[in-house]
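Removed from the display is one protein chain of the complex; every other protein chain stays in position.
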Amino acid sequence: MTDTTIHAGAAAAEGLDRDSRLALYRLVAEIRTFEKRAYDLFLQSLVKGTSHLSLGQEAIAAGVALAMRPDDYTFCTYRGHAHTLARGAPMAAVMAELLGREGGLLAGKGGSMHLTSVEHGVMGSYAIVGAHLPIAAGAAWSAQVRGTGQVAVCFFGDGTTNIGAFHEALNLAAVWKLPVVFVCENNLYMEYTPIGAVTAVPNPAADRASAYGLEPIVVDGNDPEAVWAVARAAIARAREGGGPSLIEAKTYRHGGHSRADPGKYRPDEEVREWMTRDPLTTYRARLAAEGVEESTLSGIDADALAKVDLATAQAKDSPPPPVALVERDVWSDGSATWRN
Amino acid sequence: MTDTTIHAGAAAAEGLDRDSRLALYRLVAEIRTFEKRAYDLFLQSLVKGTSHLSLGQEAIAAGVALAMRPDDYTFCTYRGHAHTLARGAPMAAVMAELLGREGGLLAGKGGSMHLTSVEHGVMGSYAIVGAHLPIAAGAAWSAQVRGTGQVAVCFFGDGTTNIGAFHEALNLAAVWKLPVVFVCENNLYMEYTPIGAVTAVPNPAADRASAYGLEPIVVDGNDPEAVWAVARAAIARAREGGGPSLIEAKTYRHGGHSRADPGKYRPDEEVREWMTRDPLTTYRARLAAEGVEESTLSGIDADALAKVDLATAQAKDSPPPPVALVERDVWSDGSATWRN
Amino acid sequence: MAQLSYREAVAAGIAQEMERDPTVYLIGEDVGAAGGVFKATVGLLERFGPDRVRDTPISEQAIIGAAMGAAMTGLRPIAEIMFSDFLATCWDLVANQVAKTRYMTGGQVSIPLVIRTANGGGVRFGAQHSQSLENWAMAVPGLKVVAPSTPADVVGLLAAAVRDPDPVVFYEHKSLYAAKEEVPDGEHVDALGTARVLRQGDDLTIAALAAMVPRALDAADRLAAHGVFAEVIDVRSLIPLDTRTILGSVRKTGRLFTVEENPRVLGWGAEVASLAAEECFDSLDGPIVRITTPHVPLPAADALEDAAVPSVERIVETVVAGMG
Partner (left out) sequence: MAQLSYREAVAAGIAQEMERDPTVYLIGEDVGAAGGVFKATVGLLERFGPDRVRDTPISEQAIIGAAMGAAMTGLRPIAEIMFSDFLATCWDLVANQVAKTRYMTGGQVSIPLVIRTANGGGVRFGAQHSQSLENWAMAVPGLKVVAPSTPADVVGLLAAAVRDPDPVVFYEHKSLYAAKEEVPDGEHVDALGTARVLRQGDDLTIAALAAMVPRALDAADRLAAHGVFAEVIDVRSLIPLDTRTILGSVRKTGRLFTVEENPRVLGWGAEVASLAAEECFDSLDGPIVRITTPHVPLPAADALEDAAVPSVERIVETVVAGMG
């Protein structure tokens, strides 16, 4: 991590109140619990396709979501459970989508990689690296010309900074001064290849900011309050017409890239070191040290578990989607008709 | 132009001898004369498709070519007449290609936008913005692993810095330390839109160099010796394993973007100011001031005209290509057969 | 009725829709101050201002991405991709994002978006600026595909495309931009998914698209002189495809010839021919013949380009040979 990394000190200074801090912790705990459950269900072959978990990266989803207005837009990748939940999408429907059930957020048509809940501002999860950066810029452009004050937030990984769409989106956003916040979750790896092996600069996002006339912003992505603070500032700037930001949040995934990948390509030492910075345990400890009662924290933990248990049960109860859905919703009239 | 711009002083200091300086002038004069003739032939409707001239930008082609080894690779855009000629491709064949004749460099199959002369190291002219940057990186990769010491040089415009392929090529070249020199000819305009209106940074190439761990290099692109000096340094570095460079050469086109575009979207003031920096007249004047006899210079001018006249006559004499060529050379066996 | 060129019809169609609906925006390279490199958007910047008519960087992915994101959130953007060949530079956005997002999200989002692009040859621009790529979009579920052959159709189909709640790829033909025609006064809106029978005939059906339509009509004239009467259909819309009109004609005439500017393999005609081979089998009196450019990239020289693309002569000869 570089000198410019922003830690929680900044956030604390901005005065996050007790309720907000507990809300942050609750988000982290819920996402953690959900993702662990998703992993278990994957191992039970109940998640049929693939799934990409945010275990270890929860603080980013939580911190940014807390800084957003309800009508702001979220754009995610295939690693999008956390962000979708953080915006308030119904957990049972998210879980059911992973299981390919009728009750899924997308009735099973998208699966884990395409979670979307327009009602909650989650404008989609995109599974081809880079594509959603220009799309997020487009939503920001729309907000700008409609004058709504909405901001688009776009999450992506470190590996995404090397694809062309990243470059085009950042430049357009900067030139048009669009209200969009790009959040790079730098977890040090693409699928299996370390980002440093294929990137010309040490900080794949922050070291590119100047190429778009932007300030480099690096934040400790395992610290929900630090994330909240930089997100709040960036979102406020965007809302006031100050244009886009590019935030690089340093983090680490606890498991592999997807499915049952054990992540064995990562040095033990590195994994151990990062596990000491687990966003859940460190934040929990900090809150405790700063006076939050253990009973409050364990209450939140228990709530999270209960919520995930309920969601799991509801998801499992949902039937497979009716096959008629195959030929529905290609077009806005609900049909798939391409000829008369 | 910024403070970091390299002017001719540097080149002179590196000691370009009289013969080389005259060779440079000769290249500038030949390209100028050729391009003016191409324009005339376009107005006479002898150039059937489009054409993009390097009038005003000749110093870049000349300066870089003089710094290259015969077996180095050139990759051009649609604005590639200058670079193709500068590497020694036969002028009559280049002219005949513009006219769509059998004697053309590509027998009429490519036209003005696709000049190629593998024999002279000109590995193609590519008409879709950005594509040839990764291709040039590939040629450099090949040279690297074959251990030949060859260097690839890739020319492109300011507008090209905003397309994704630019970003991907620069990053890959930097990570693999490829022997490739990227030369951005910043003529301040895309087709009709000023580059500043659509780019997040003032120097579209140089201000992006750091995003790939490269040094920013800006050179006066209307000064053939300055161009030669930076190209020589970059090519030497590449040849020695020092990896890629990104050079931004500031220049201006005397005419429009293509065909008969009069370039009216450019402020008169700007055009006037740049015409005072005409690479041909300024270099000629400098050489004269530094002791080259007027007779020598006008001899070169006359040779250039004679060469272009001859090439024009030969090109006009060449017949249209035989229609059988339509179904040739899709595949390496010369055929276009896709079924049995 | 005003005489408009095909290029003026593009601007007129866009203007009609921008006037009507304040959520219609136009973006693309050089579409504003320059009025488009084909002069098809002249006057729109002056009329609607730089907020609604925006020049972009050379960033095709950003153009389509921006249009898509905007279309998902309340605008109805028209995005120009200068040459259809450049669709390849943003094909992920077009084919994988714009086309699929509605379906993938279980119908949560609509993407009312028009991608306009200059398509086809005849201008001696060579292999990277002359392709007829309607088939690329046609093959992707989730895209509607239109390719008008006349100024009036440009206005009417462009209006229909803008009003359609789904993404439409709108192919304008470069070699038709100068063509002039009377265009109805007042608001003009056509219907997507409709082919048009331009000439009646009993002996065979010729299905053609865009710049091949006038050639097919000329060929039909000459064939009539040979005593062969062709029904000529301007397909106009590839998705939705008006199979009722096209296959109806084939059932009547018993013979189908397609005239396609695209290279031989998997042009739009392959779909039409396959449909006829399945659904009109009992009516067919002879082989279905596709008249296309050979399966080659398009060459630049005028002599070569003209030899490659189906000409009136080639259509006539092929039909005469095919009708035995």
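General remarks:
As written, the chains take the letters A, B and C, and residue 1 is the first residue of each chain.
In this section, contacts are C-beta pairs under 8 Å (C-beta built on N, C-alpha and C of every residue); 3 or more make two chains touch, one makes a residue touch a chain.
These numbers were taken from a predicted model, which means no experiment stands behind them.
Taking every chain of the complex into account, the absent chain touches A, B, C.
Touching the chain that is not shown, out of A:G63, A:G80, A:G108 or A:P279: A:G108 (per the contact rule at the top). Across B:A29, B:A82 or B:L172, the single residue that touches the chain missing here is B:L172. Across A:E191, A:E215 or A:E240, the residue that sits in touch with the chain not pictured is A:E191. Annotation: of B:Y73, B:F156 or B:W228, B:Y73 touches the absent chain (contact as defined above). Although one chain is hidden here, its contacts on subunit C can still be listed: residues 85-86, 88-89, 91-92, 94-96, 99-100, 103-104, 126-128, 135-136, 138-139, 141-142, 239, 263-271, 273-274, 276-279, 281, 284, 286-290, 295-297, 299-300. Subunit B meets the missing chain through residues 73, 75, 104-107, 109-110, 114, 116-118, 123-124, 126, 128, 131-143, 145-146, 152, 164-165, 168-169, 171-172, 175-176, 328-334, 336-340.
One chain of the complex is left out; on subunit A, the residues touching it are 48-50, 100-101, 104, 106, 108-114, 126-131, 159-160, 162-165, 190-193, 197-199, 265, 320-321, 323, 325-327, 330, 336, 338.
By definition in this document, only the chains that are shown with their structure count from here on.
The centroid of the Cα atoms in subunit A and the matching centroid in subunit C are 40 Å apart.
With touch defined as above, residues shared between interfaces to two or more other chains in subunit B number as follows: 162-165, 197-199.
Of all residues in subunit C, those touching 2 or more other chains are 56-57, 59-61, listed in ascending order.
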